[in-house]
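Let me begin by presenting the structure, written as structure tokens, before commenting on it.
All protein chains but one are shown at their positions in the complex.
Each chain gets a letter, A and B, in the order it is written, and its residues are counted from 1.
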Amino acid sequence: MNKTEEYQNEILKKIKNKERLNIAITYVMVIAIYAIVQGLVTTGNISNLLKGILVPTCVYVIAAISLNLVVGFSGELSLGHAGFMCIGAFTSGFFSKAVGDGLPDGFRFFLAIVIGALFAGIVGMLIGIPVLRLKGDYLAIVTLAFGEIIKNLLNVVYMGLDSRGIHFSTKSSMDLGLESGGKKIIEGALGISKIPKNSTFTIGVILVLVTLFIVQNLIHSRAGRAIMSTRDNRIAAESIGIPVTRFKLMAFTVSAALAGMAGALYAHNIGKLNTSKFDYNMSILVLVFVVLGGIGNIRGSILAAIILTALPEMLRGLSDYRMLIYAVLLIAMMLFNWAPAALAFRERVREKLPFGRKKKEVE
Amino acid sequence: MNFSTFMSFVSYLKDGISLGAVYAIIALGYTMVYGIAKMLNFAHGDVIMVGAYISLTMMTKTGAPPVVALLVAIVGCTLLGVTIEFVAYRPLRKASSPLAVLITAIGVSYLLQNLALKIFGAGPESIRDEQKIISGSPVVLFNGQLAISRITILIVICIIIIMCALTWFVNRTRRGHAMLAVSEDRDAAQLMGVNVNGTISLTFAIGSALAAVAGVLLFSAYPSLTPYTGSMPGIKAFVAAVFGGIGSIPGAMIGGILLGIIENLAKAYIPSGSQVSDAIVFAVLIFVLLIRPAGLFGKNIQEKV
Partner (left out) sequence: MAVLDINHLSISFGGLHAVDDFNVSIEKGCLYGLIGPNGAGKTTVFNLLTGVYKPTEGIIRLNGADITGKSTIEINKAGVARTFQNIRLFKGLTVLDNVKAGFHNHYQYSVLSGIFLLPRKRQMENSMNERSMEILKVFDLEREAGLLAGNLPYGKQRKLEIARAMATEPKLLLLDEPAAGMNPNETAELMETIRFVRDHFDLTILLIEHDMKLVSGICEELTVLNFGRVLAQGKTAAVLSDPEVITAYLGA
């Protein structure tokens, strides 16, 4: 091996190690948080209220990571993420309830999650094909529109199951014409009830790790490079032969599928499901996690989702004022994190500190 | 089609225009702010709600007549809009991502909703007939086959006046020209001596004043007010603005009215229409955007290589 090659290999090794470390830190962070929270739970040092939001926090973390794939890495603003969560929740819930005791619990839940992700991914792809031609705010409003459409249409879906098969109606559960032994599964605006409550905090964290595995490995691969180059400069990406639309669609589809997985986790947590939960406010909430945590910053998404989900519960003592404080904190955090004046101020303060960090060159 | 089914169609159409005209007033505010400040002001819908609460409070607490209450609401919302812009949006105008100000706007929206919740309670508040901006029996046409309420007539007159006034303002006055310049190219406008900050403040003032008008009209036409009342009309107006081509004044008006008509006709004529009318509105929007990616009246700008 000659000198040049040695030198090149050294540089490559450094870059690779940095990348590996970056990926590993994220896993370690999630596992550490899990260990701490589990510790608190087993020692009984955690309030019931907080215990109740453990699984939802996992749901939001998955949703935030997956939305970050679209917003941060593909560079498109999507306001319809809740729609995909909704699809995942309903299809998985339908499956679990339809199968009932026909399969062992764990296996049924596993299949339900796969089904939720699969359907959400398919719908994501079908929506993405026409929609990803649009840009910027137009794309945002159309994704919002699709999210609302999904919710609205599910509101008039009635489905049931009996020995003759699956019945479907858009009017009422009476119109399903079920046999006497048949069961109603989806009841329009009432949604689905009595879904088996299979979700646990541990399963939630496992799904978070699965999401991380998929998203991080995707980003650090050929496809991820194509996705990010399209984000940074579409015209240049085309000029080097990258099929831009295909990779945008891929990011969108994977993101939708992961959101579907989050939805499945959600559905099997409380056991009751209706569409009103999955309105645009939910989409926006997830977007808030992504932006507040730093666009394209996965660890940031995770932390923002955890903090902002826990915050309203922590503020519960302040009763009526909690949402007010939440809103003020949100605005303050945005100004602090994004306003150029605030950033310059932080930079000055950092320089004055004796152990101030130097600006990082590579993230 | 016989005469009475035709008249019922006309009646639905009329209700659609009435609702759509309110959307149009809100959409005008959205579209001006978007065109000039280049941001989606998600809190715009909540300013409507604030406007309605101010006018209601004026009437119940001070016994002011509806017109005075409306004027106070306009002043209040104008101040509110300018303050929001100054405190929450202006510091982020040069932020590295346009999403920053979008999320902040969402924060402002939460803030307004929860302030209203704290002050006025969860509601819903209603309104007495004499507190409406206009009251009295409806105008009856075709031997009672078609009744047009006075508020509908007022709303339509309002949108026409507002439309004419805005068009005149933008095209014929110095400040209007400054707005056009800022919307075209902010930096170039700045170099040419246009007061960009002042122009954007003015835009927010106008948009918020319109929101106050829309709030009072909406509350008079649909008398049920909660802290979340502004949210859905806000979203719909946003859709209307995009529909018409965001940034375009006639686009916002036509988009708003079409949206109102589609929504009302869908409710009337489609099975389970009241549940899926929103879905239909959104589906039409998507359809229009796929054919005309910049909306009905929007300019399609291509990136220069």
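Definition applied: a residue touches a chain if its C-beta (ideal position, glycine included) is under 8 Å from a C-beta of that chain, and two chains touch if they have at least 3 such contacts.
For clarity, every value in this text was computed on a predicted model and none was experimentally measured.
A.B. asks: Determine which one of A:Ile214, A:Ile270 or A:Ala332 touches the chain that has been left out.
C.D. replies: Final answer for the missing-chain contact: A:Ile214.
A.B. asks: Could I get the residues of chain A that touch the absent chain, sorted low to high?
C.D. replies: Residue positions of chain A that touch the missing chain: 4, 7-8, 11-12, 14-15, 18, 213-214, 217-218, 221-226, 228-229, 231-233, 235-244, 250, 296, 361-363.
The definition used in the following text is that only the chains that are shown with their structure count from here on.
A.B. asks: On a C-alpha centroid basis, what's the spacing between chain A and chain B, in Å?
C.D. replies: Comparing mean C-alpha positions, chain B is 32 Å from chain A.
A.B. asks: Taking the touch rule as given, give the residues of chain B at its contact with chain A in the complex, in rising order.
C.D. replies: Its residues touching chain A are 34, 40, 42, 88, 91-92, 94-97, 99-100, 102-104, 106-108, 110-111, 113-115, 117-118, 235, 238-239, 242, 246, 271-272, 275-276, 278-279, 282-283, 285-286, 289-290, 293-295, 303, 305.
A.B. asks: Could you please specify the touching residues of chain A with respect to chain B in the complex?
C.D. replies: Contact set of chain A toward chain B: 71, 77, 130-131, 133-135, 137-138, 140-142, 144-146, 148-149, 152-153, 155-156, 170-171, 189, 235, 280, 284, 287-288, 291-292, 295, 320-321, 323-324, 326-328, 330-331, 334-335, 337-342.
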